[in-house]
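Let's look at chain A:
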Amino acid sequence: MFIKPILEVENFSKTFMLHEQGKELPSSHNVFLKAYAGRLTAIIGPTGAGKSTVLKGIYRTYLPTSGRMMFTMENGQQIDLATADEHQILALRQNEIGFVTQFLHTLPRQPTENVVAMPLIKKGMERRLAIEKARETLAKLNLPERLWGISPATFSGGEKQRVNLARGLLARPNLLLLDEPTASLDPKTTDRVVELIDNLKQSGTAVIAIFHDLNLVERLADKVVELEPPIGTEQFFNDTRKVL
Partner candidate 1 sequence: MSNDKILEVRNLSKVYGKGCSKCFESTGPKHDTNICPHCGSVVAAHDISFDLYRGEILGIMGESGSGKSTSIKNLFFDEMPTSGQATFFDQGKQYDLFKLNAQQKRHLRNHHFGMVYQNPVLGLNFNVSAGGNIAERLLMNNITHYSDIRDRAIELLRRTEVLTERMDELPKNFSGGMQQRVQIAKALATNPPLLFLDEVTTGLDLSVQAAILDLIMEIQHESNTAMIAVTHDLGVIRLLADRTIMMKYGRIVETGLTDQILEDPQDAYTQRLVASAL
Partner candidate 2 sequence: MSNTTQTTDTQFRQASAEYNFGFLDEYAKKEVRRSVLKAIAIPGYQVPYSSREMPMGRGFGTGGLQLTLALIGQKDTLKVIDQGSDDSVNAVNLRSFIEMTCPGIDTTTKVTEANLIQSRHRIPEQPLREDQVLILQVPYPDALVVVESSEDKRKIMHGEADYSRLLVKLYEDIVKFNEITISHRYPTRINGHYVIDSSPIPRWDVPKMHQSKALILLGAGREKKIYAVPPYTLAEPLEFDDMPFRVENFNDENGERQACHLCGCNHSFLDEFMDAKSGQKRYQCSDSDYCHEQLIYKTSTSNQHSEG
């Protein structure tokens, strides 16, 4: 059965212009990628290939140097994320596209459960209910209850990651971008994350993910896109990863 992709990335390239050094730094190049509702597309490739760059390009944290990223919005219309208006992107980020990165920037005093519940509250969910759901998700991710009421600012890397994930997964966006979501997690918690991602897929979310662990790619990916490092970038690692 032919399903239309929710996102179609065509010939995406990103080169950074560093004016101070007078240099150009190429990153992702000629990337083609499709994401489908209920499916997970994994991006693999060696370090420096520009995997995170693709996700950031989709999310518009990076401005694509070239290429199109056609996203099908909830209302059925298509929009090129590369050239969309800023406020349109902001609306999509709030309602339809989620991004779980490795960094957590939060307001200094917000307790963890508020941080996780915020996307739901912004979408209009009643505060108490949103916080309840946040707690459920945090519990599933094995974040101790004593941490729910305090700010994640002082958390460990792994704890912050769980907060990030909880927030991203709970929001149930139409398209979810995951950048190494399990990098700092123990195997038990990683299993839980896999469960949650599976659930998310079943509820229709399209996922594009970068996993450092190829086992996860095996377990979760329906499609794989492999990137190669751009020409001219030094490769610091010689081992080539196993390709599925």
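Keep in mind how these were chosen: all candidates are chains of the complex that A comes from, given by their letters.
By our rule, a residue touches a chain if its C-beta (ideal position, glycine included) is under 8 Å from a C-beta of that chain, and two chains touch if they have at least 3 such contacts; residues count from 1.
No experiment lies behind these values; they were computed from the predicted model shown.
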{"item": "Chain A: touching candidate in this complex (1 or 2)", "value": "1"}
{"item": "In the complex, chain A residues that touch candidate 1", "value": "16-20, 56, 60-63, 86-87, 89-91, 94-95, 105, 107-110, 118, 121-122"}
